[in-house]
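The structure under discussion appears below in the form of structure tokens.
Removed from the display is one protein chain of the complex; every other protein chain stays in position.
Presenting chain A:
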Amino acid sequence: MDQNNSLPPYAQGLASPQGAMTPGIPIFSPMMPYGTGLTPQPIQNTNSLSILEEQQRQQQQQQQAQAQQQAQQQAQQQAQQQQQQQQAVAAVQQSASQQATQGASGQTPQLFHSQTLTTAPLPGTTPLYPSPMTPMTPITPATPASESSGIVPQLQNIVSTVNLGCKLDLKTIALRARNAEYNPKRFAAVIMRIREPRTTALIFSSGKMVCTGAKSEEQSRLAARKYARVVQKLGFPAKFLDFKIQNMVGSCDVKFPIRLEGLVLTHQQFSSYEPELFPGLIYRMIKPRIVLLIFVSGKVVLTGAKVRAEIYEAFENIYPILKGFRKTT
């Protein structure tokens, strides 16, 4: 069969930059997640700087029994020296940019309030390149780093669970609460909703509860506490044990169309694209373990994260790959 002449144009001579051929492992990606010296907007830099500072602090605190420990220690020593110079600069800039950031986009300020970095170190950001830890000083990185995308994924949904610590009588709850529905034939849990934050909870008779629909970790926690309070007021000795975020879903838009057929050809081992079944490409990134739904319009949905940083990291990993499939005639 004469297939060569009908090879689609996007697959021919794919001028893939280095980033396009890498699997989703950030170790190969030459850039750090939140900005390098090439990032033009200082606003982004300071956000990333605060994150990187925390990240550095954690990496110093925690014992990382990894193979690259020595490399890390060397990198950290270098970074620490440079960091001290920057902290003075950053302190001045942070206060100025905080107001600017909040005005600029509604997305970034959440980085300031984010407390999720206390839960786990950022996986996969073991610095093989010592210099990119310093986004303020415009050092040209050793490798051709692609600049940070400047796009921050929006969190759309957080699923969390909590244990109320006591057995519950679902019939009583359904009877005495206004915002509850209970249909034992259909599902063995009470479905309760509150207006602020706008969330839904599934409350089981064992005392376990699932809270969905919040847009941030703090909102999810607040909502779960409100549900626990409602159950408490209904007469049960409810506690608030083992609150845990189980899943986070984020979405963003890269604002250019993507050749999904080309992406599935070059990243076969991670992608699944079946247009007969679903219009989007399902990309299973290994590090961090996130599933991305990539659509032809350039919209990307990221899910499967336990912490916010995983979503950001996954997006920063996929962005150079997607840029490689931006059609350039």
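By our rule, a residue touches a chain if its C-beta (ideal position, glycine included) is under 8 Å from a C-beta of that chain, and two chains touch if they have at least 3 such contacts; residues count from 1.
Note that contacts and distances are computed from a predicted model.
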item	value
Protein name, per the UniProt record, of whichever chain is missing from view ("Protein YIPF", "SAC3 family protein C isoform X2", "Transcription factor IIIB 50 kDa subunit" or "Latexin")	"Transcription factor IIIB 50 kDa subunit"
Selected residue (touches chain absent from view) among A:Ile151, A:Ile191 or A:Leu222	A:Leu222
Contact partner of the left-out chain, one of A:Pro153, A:Pro197 or A:Gly213	A:Pro197
Contacts of chain A with the absent chain, listed as residue ranges	1, 3, 6, 8-9, 102, 105-107, 109-110, 113, 154, 175-179, 192, 194, 196-197, 215-222, 225-226, 229-230, 233-234, 256-257, 259-261, 264-265, 268-269, 272-280, 295-298, 327-329
